[in-house]
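Heads up, one of the protein chains got dropped from this complex, but the rest are sitting where they should.
The first chain written gets the first letter, and so on, giving A, B and C; residue counts start at 1 in each chain.
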C-alpha cells in the first residue's frame, strides 16, 4: 500500500465542499472545527454551537478573547451580524428537532449500519460524553471526518463497532483520509477514493465490505 | 333557610385575604379575576396570566387598550414595573412546575375529594377547555370561589362530581357565598361560615358531609 | 443569507391542499391576519389548523372556516366573543375538533420543535380529554402521556425580523408564535419591520433564524381584536 493519504486539513476541505449555501451546521469539538475554515466561496454556512450561539465566527485574535463568548469546545469565538443567543434546552431542541442541516463529527469507529463510536475507548478512566449523543440525532445529515485507519493501522470503518456506541444507525457519510463513503441500507457505499489508491489497497484497510453503486469518483483535494 | 349570602365581590374579598405578601397568583377567567381588586393593603401579589405575562396590572381606561397586552380572558391589562413576557410553553411551565403560590378558579362542582368540574356542563354544544386543566395542577394552593349552590339551588359542593372533570383531587380550599371549606383527606372540613347561618341550614345546601376540625370561624366580610 | 420575501402572496403560495398549518396568536394578540387573509385568497382546501382558538367574528381563522378551507381544528378554546363560524360548522358536523388543554397544546408544540416525541403531564389526568391516552405513575403521582405536535407550515406574526430570520415579538403577542416557528417544517413570518442583520441584539432574539424560512414585512398590519371590535368582515 502506498503511503498517500489526505491531511486533516484536506479531509476537512472535502467535507466543507458538501455544505450547501445557507446550511445550518454543527461542527464537533476538535478536528471537525477545522471544516469552518474551508467553506466554499460564495456560500454562507451558519454555525451552531451547543452552548447556545447561532452564527458565530472564527476565533478572535489572541488577547481579544471574551470568555463569555465561547463554543462547545470552550474556545473563544466571535459573532457575525445576525447572531443569536439561547439557553441549552433551546439549543439542543435545535439539534434533536431536526433543524440542523449538517452535523460533522469525529469518530473512533463507524460501522456499516451507521453506528458511531466516538466518545470512549474502553471503560477505564473518567467517562465524558458531552453533546455527542445528541448531535448524532436530529441533524438532517450526520457526517464523520476521520483518518481511514487508527494510528496503529486498524480500520475505523468496521463491520460493527467494538467501542462503546455514541449512536445507532446515525451516520450517513464518512469523509476519510482515503475515501468518501456513504452509508445506505446497512452498507458502506464507496463514492470517491484517492486516484493513487487501488480498490484492493482501499479494501485492505477497510473493516467491512465496500459496495459500489455506479462510478467511483476521484477524491481530488488541493494542497493545503 | 335565610336568604343571606355573600355577593361575588364579598367572596372575592374573602379569598383575597388569604393571599400572602409576595405570592405569585393566577386568577381564572371571569369571576376569579375580581379577587385582584381586593388584595390586602401592604401586601403585594404578582399576577400571572397563561398567555405569557407576569406582573400585570388592572385594566386600562377605556380607549387606552393595547390589544397586544391582554390576559387569558382576552381582556386588556396594563403592566407594573418588573413585568416580564414569555411564550406559552414557559408560561405553562410556571403553572405545571409548581411555581405559582395560588390559583383561584371558578367551579361548577367541587367534590369532597378535591375533584373539580368547571369546564363543561354536559356533552352538548362546542366544548372548550382553555388552561383550566393545567391550572388545577402545579399551583401550591388551588382554591375555588363560587356560589354555594347553583341558580336552581342545587349544591355545588358534592359527594362526587357529575359534570365532566377538570382535575382529580386538586382543590384544597373553597370560598363560597356561605362558607370557607377546606378539603383534607377526602373530606370537606368547614373552617368558617356566615354567623347568621345555622349548621343545619348550611348542611341542607351542601351535597356532602361537612366535617368539623375545631372551632368554626365566623365568615365576616365588609359591605362592598 | 436573505429570507425576505417580496410579498404576502409569494409567501403563502406554496401551501397545498391538506396541509397542517399552525397559526400563531392568542385571540387577536399576535395573530398574523394579513398572512391568513392572503392564504384565503390562495384558497388551499382541507387544511388542519392549529391555534389556541378557532376564530372570532368574520376575519382571520373564522374567515378561513367560513371559506370552507378548514377540515380540522386543533385548539384549546374554540369559543370567542363571536364564535359563529366554528360553531355552525362544528354543530353541522362539517369540521373536526381535537380539543387540547392549553398548556398541553403549548407543550406538544414545543416538543414537536425540540424533537421530543412524547412526554408526561399531570394535566387532564382523570378527565375525558385523557381517555385512550397512556397513563404512568412517577414518584407516586399519575400522569398522562402526550405526543408532540408538528406542522407543515407555521404562520407567525413578529415585531422585528432580520434577513436571517431572527425575530422579536411585541408584548404578549409572543404567546404561541415562537413555539410554532420551531415546530413547523416551514415557517412563514409577517414582521412589522425587517431590519438589517445585526440590528437585533443577539441577546434579545426570541426566535433564532434557524426556525424561520420566509419573512414578509407588513408595516401596517392590523390587530385582529381591533378589526373584530370594528365589525370588519373579510371578503
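In this section, a contact is a pair of C-beta atoms (placed from the backbone, for glycine too) under 8 Å apart; a residue touches a chain by one contact, two chains touch by 3 or more.
All values derive from a computational prediction rather than experimental measurement.
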Missing chain: touched chains present in the view: A, B, C
Contact partner of the left-out chain, one of A:30, A:130 or A:217: A:130
Contact with the hidden chain (one of B:63, B:81 or B:122): B:81
Options A:12, A:34, A:110 or A:165, residue touching the unrepresented chain: A:165
Missing-chain contacts mapped onto chain B: 22, 24, 44, 46, 48, 53-55, 79, 81-86, 89-90, 92-100, 137-138
Sites on chain A contacted by the missing partner chain, in the whole complex: 50-53, 66-70, 74, 85-89, 91-92, 95-96, 115, 125-134, 137-138, 164-168
For chain C, residues in touch with the removed chain: 107, 111, 114-122, 136, 138-139, 141, 143, 147, 168-171, 174, 202-204, 206
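The rule is simple: only the chains that are shown with their structure count from here on.
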Taking each chain's C-alpha mean as its centre, the one farthest from chain C: A
Chain-chain pair with the highest tally of contacting C-beta pairs: B-C
Separation of chain B from chain C, taking each centre as the mean of its C-alpha atoms, in whole Å: 30
Whole-Å gap between the CA centroids of chain A and chain C: 36
Centre-of-Cα separation between chain B and chain A, whole angstrom: 56
Touching two or more other chains - residue numbers and ranges from chain A: none
Where chain C touches two or more other chains, by residue: 110
